[in-house]
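Note that one protein chain is taken out, while the other chains of the complex remain in position.
On to chain A.
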Amino acid sequence: MSASLAPECNEVKERYDNCFLKWYSEKYLRGTATTDDCQGLFKQYETCLSKVLKEKGIDNMLKEAREDNRENDAEHLRPVRSLGVFAQDIHSLVQKR
């Protein structure tokens, strides 16, 4: 299985991935799935991962990426007057404003 971004989440990720693969291949692909059987394990995995996403500032990146109108957002960023500030501006896309 693929590795997690957070090594401490590898174990719970593997348990979730295994559950998902079983559900996906045995139920979903056969059109017999009525619910997502792995939600419980996903919650555990999510709890572990979300800490790391927050620490690395990725949660903010994700929030921004999910707003479809990124370009519009960019319009509202503060004015950029020099290369130095431009660099900061790019960083503000990555880190929290």
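Rule of thumb we're sticking to: a residue touches a chain if its C-beta (ideal position, glycine included) is under 8 Å from a C-beta of that chain, and two chains touch if they have at least 3 such contacts; residues count from 1.
Please note the rule applied: contacts and distances are computed from a predicted model.
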Request  = Just go with whichever of "Casein kinase II subunit beta", "Eukaryotic translation initiation factor 4E-binding protein 1-like", "MSF1 domain-containing protein" or "Gamma-secretase subunit Aph-1" UniProt uses as the name of the absent chain.
outcome  = "MSF1 domain-containing protein"
Remark   = The missing chain sits against chain A at residues 1-6, 9, 13, 16-17, 20-21, 24-25, 28-29, 31, 33-36, 42, 45-46, 49, 53, 58, 61-62, 65, 70-71, 74-75, 77, 79-83, 86-87, 89-90, 93-94
